[in-house]
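The chains shown are only part of the set, and none of them has been moved.
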Amino acid sequence: MNPKVSIIMGSVSDWPVMEKAAAILNDFKIPFEVNSLSAHRTPEEVGSFAKGAYKRGIRVIIAGAGGAAHLPGVIAAYTTLPVIGVPCRSSISLDGWDSVLSILQMPPGVPVATVGLDAAQNAGILAAQILAIADEAIGQKLKTYKENLKKKIIEANKELAGHKFEYRVI
Amino acid sequence: MNPKVSIIMGSVSDWPVMEKAAAILNDFKIPFEVNSLSAHRTPEEVGSFAKGAYKRGIRVIIAGAGGAAHLPGVIAAYTTLPVIGVPCRSSISLDGWDSVLSILQMPPGVPVATVGLDAAQNAGILAAQILAIADEAIGQKLKTYKENLKKKIIEANKELAGHKFEYRVI
Amino acid sequence: MNPKVSIIMGSVSDWPVMEKAAAILNDFKIPFEVNSLSAHRTPEEVGSFAKGAYKRGIRVIIAGAGGAAHLPGVIAAYTTLPVIGVPCRSSISLDGWDSVLSILQMPPGVPVATVGLDAAQNAGILAAQILAIADEAIGQKLKTYKENLKKKIIEANKELAGHKFEYRVI
């Protein structure tokens, strides 16, 4: 089994955020790999990682980092695979604004597909959406997933009926 | 020829930004369509647009909007296709911060792949990168494109040699 | 009894904020309904909800959401009823700035009446103020409410007399 998605983060301390991406891929039965490499402390390893990704069978990379979050952009520099960036509100970040801007504002020619702050779950879903353009089985799971999201909201809505007020109409 | 990418914007006034996405797709010979529909003024047309996209052959949607920029998120609500969001610094936006945050900070389950402010060119490239996972010809063009970016920088670097200073070493 | 105000939120997790709107309406004896529907996970249900509101007797809608908070704007797209937006500082929001800007910065033609961050209580009062233009009884209650606010401040001011300093003049 070759991994199709590669999850990478700038520091193992980002794992509590990034494991939500792993959980989604696992649920979708999409094989993946996980690494922690730093654009600043292991630049050459990051370069090798990114340049070798396509050959290893990787089709989408999910990269999370915080602060001056260069990892997603540096990976995008070395590969033409789509790179999904997850800005992490890590301990060194300035309320997350640095993480968001360092990932989002890439120069012309080298995009990073940025998701919301700490939104690794959405990065996993986006990876699945990308793979689905060439894999109908994943597309089908996405539809089911979306249906379930809807059902949960509708279920949850009923919960609200428990909150009684004299002038509330139910 | 069926379009594979759909470019949509919240207002025709976003076209000067969004046409850079069209230009990239054209250069990559990826068939595309262009629409301007508003999440707030034509919500049902946006819903129909998004729900019908997959059947029309669309595999990636690029959506640009400014201000309370709901268009990319509303489209993502109706489809499981990957949606690339382009925050536009339009005349109604608050320096672009509203456009960025309204597109980026999507709730769990419904991602939008956000690119930088006014970065429609990068949206076009990201669309190509996504299609390339199932189309080697596009992958090949992306490599050439990336090579050219590199060449242009190296060319441009030489230009700098024209700026002479007594203590500059060339 | 038909509801006149509809309270809706993007997620049941917004209830601890939004119930302050419900409490105000209850105190003012204004019949209301409560729902939780997501602009991104149940877009069609939100559309039906908004389009049917007027016929159900609803005259004002209070919509709360956090992050890329599209719910108030999406509802405003489907109805000409006044929509009051409550930006929530939910767990996915970037200190609330995303919630505020995504609700406030609506395009020309489709306003949302935005109140302060987490200010659901004020949303309830604003709804009462709007209904009061056609219902003098509510107008009367608003006057009493405002009188009470004043009295409480004046009472509270006396409390401060408990803080003694040698050079304080009371």
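Order as written gives the chain letters A, B and C; numbering starts at 1 within each chain.
Everything below uses one rule, namely that a contact is a pair of C-beta atoms (placed from the backbone, for glycine too) under 8 Å apart; a residue touches a chain by one contact, two chains touch by 3 or more.
None of these values were measured; they are calculated from a predicted model.
Depicted are 3 of the identical subunits; the complete assembly encoded in this structure file consists of 8 such copies.
As a convention for this text, only the chains that are shown with their structure count from here on.
At the interface between chain B and chain C, two copies of one sequence, more than half of the residue numbers in use appear on both sides, so the contact is built from largely the same positions.
Centroid distances built from C-alpha atoms place C farthest away from chain B. For the pair chain A and chain B, the distance between C-alpha centroids works out to 19 Å. Chain C has its Cα centroid 33 Å from the Cα centroid of chain A. Chain B and chain C have CA centres that are 36 Å apart. Contact with two or more other chains is made by residues 11, 38, 41, 67-68, 92, 94 of chain C.
Against chain C, the residues of chain A that register as touching in their complex are 95-97, 100, 116-119, 146, 149-150, 152-154, 156-157, 159-160, 163, 165-170.
If you check the complex, the residues on chain C that touch chain A are 1-3, 11-12, 15, 19, 22-23, 25-26, 29-38, 41-42, 45, 67-68, 92, 94-95. Per the touch definition, chain A reaches chain B in the complex via residues 59-60, 80-82, 84, 100, 104-106, 108-117, 119, 121-123, 125-126, 129-134, 139, 142-143, 145-146, 149.
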